[in-house]
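Working notes for the structure below.
Now for chain A:
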Amino acid sequence: MKLVLSVLLSAGMLLATGCSSHHGDQGAPGTDESKTLRIITWSDYIPQEIVDQFRQETGIQVEVSLSNNEEIISKLRATGGAGFDLAQPSQDRIISAQREFRIYRPIDLTKVKLDEFRADLLEIVKKNATYEGQLYALPYVWGTEGLLVNSKRASISDYLDLCRPDLKGKTSVRLRRPTLMAFALAIGKDPFALYGDPRAYSALMDEVGRTLIACKPNFRFFYDNKDQLINGVRSGEIVASMMWDSVSWKLNRENPDLKYINPKSGAIAWLDTMALPARGRNEAGAYKWINFTMRPDVAAKIARSIGNFTASKDADALMDPELKAQFAASFPDGMKNLKWYPAIPPGLEEIEGRVLDRIKAAN
Partner candidate 1 sequence: MAANSTAAARPDLEAHAVIKRFGHQVAVDAVSFSVARGSFFSILGPSGCGKTTLLRMIAGFIAPDGGDIRIGGRSMAGVAPNRRPVNMVFQHLALFPMMNVAENVAFGLARRAVPRAERTRKAEAMLERVGLAGAGLKRVDELSGGQRQRVAIARSLVLEPTLLLLDEPLGALDLKLREHMKIELKQLQSAFGTTFVYITHDQSEALVLSDHVGVMNRGHFEQLGTPQELYYAPATPFVAAFVGANNRMTGKASAVHGELVDVTTDAGWRIRARRIGTIGVGAAVEAFVRPEAATIGRTSAELAPLAGQVVHAGDVESLLFDGANSAVLVREAASRFEFRIALPQTGRYADLKVGERIAFSFDPERAACFAAPPAHA
Partner candidate 2 sequence: MLEATATAAWHRRLMLGLLLAPALLWLFALIVLPHLDLALLSFREPVAPRKYVPSLAQYRTFFAEPLYWHVFMRTAILSALATALTLLIAFPVAWTIAKLARGRMGALLFVVCLIPFWVSETVRTLGWMILLRESGVLPALLVRLGLTNGPVELLYHDATILVGLVYTSLLFMVVPLVGSLESLDNSLIEAAYDLGSGGFAILRKIVIPHAAPGITAGCIVVFMLTLGNYLTPTLLGGKNSLWFTEQIYTQFITRFNWEQGAAFGFLLLALSTAMVWFGLKLSGQRFSDVMRRT
């Protein structure tokens, strides 16, 4: 019965989330399992160029399904960890999902060239993605979520500026947990420090909820995907918004007035990983892929496609100089004043969910 429901749910999700998020679908029947590698990941994370190169070098065909953190967990939960050989969840979303649903298998560190990884990022996953003594993820790419602003039409410096009266109807955020974190920081609280105290965390979230509800008239819409926001920014409907760095820098290249800034309270830093689904069929291929993507030449290509920096240690010299310049402009202090997500303990998302629902319902 569970299987029936799971199959239905994943079918329903494919429909609901739209077929647009799928390039290659599940493997064609009859293909050799060791010859295909099925990856569920974010858009732009795996450029076609890399897929082709990987096939030439190893003979393995990569099939990519596009998704996001929640869907990665939901899909793997629905199948009990089957259907994909590699997943790319954010580092803070791994332990909770593993504890609840057992959808990943641990990384065999002997099969990974660890010295190719940036040590600082490896430290973060070791801290946040280790469960029952075993590591469940390796870093892939990192980036930040800060503020995008049309500097010609407004000047802002922190998240709360999105709620300024002069920007009414001209700003936007996602109705997702990073927004809650950002606004908690903006009102001078550290949400991550309260992760271990559900009661205090709940009170903080209520406060953040009230802040965002008061701010709601300022938001033209809550965007669900970056294209929606890009459209709004390009058409001039949106003047300032919370946004990812990569998307903002892309817009900045089109229109230098559009600037990505590190808010005073600090941009939220995320780190997306490579994790092995519990019932993946091509584990050997997955390790080959992991080592392949950390090669500096490959990593640089990936970084160019994503517009973010990867976890490859020696790719820096090969990185696009313009991207480096943009990073320097947005983060004059370098990687200081970034807020890295710790692993989410269980129960927090339920608290956040209720607050998000309340914001959504407020008029």
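The working rule: a residue touches a chain if its C-beta (ideal position, glycine included) is under 8 Å from a C-beta of that chain, and two chains touch if they have at least 3 such contacts; residues count from 1.
Candidate selection criterion: all candidates are chains of the complex that A comes from, given by their letters.
Bear in mind that the values here come from a model prediction, so they are computed numbers and not experimental data.
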{"item": "Selected partner (touches chain A in the complex), from 1 or 2", "value": "2"}
{"item": "Residues of chain A touching candidate 2 in the complex", "value": "1-2, 4-5, 8-9, 13, 16, 18, 70-71, 73-74, 77, 97, 99-102, 169, 175-176, 216, 219-222, 235-237, 346, 349-350, 353-354, 357-358, 360-361, 363"}
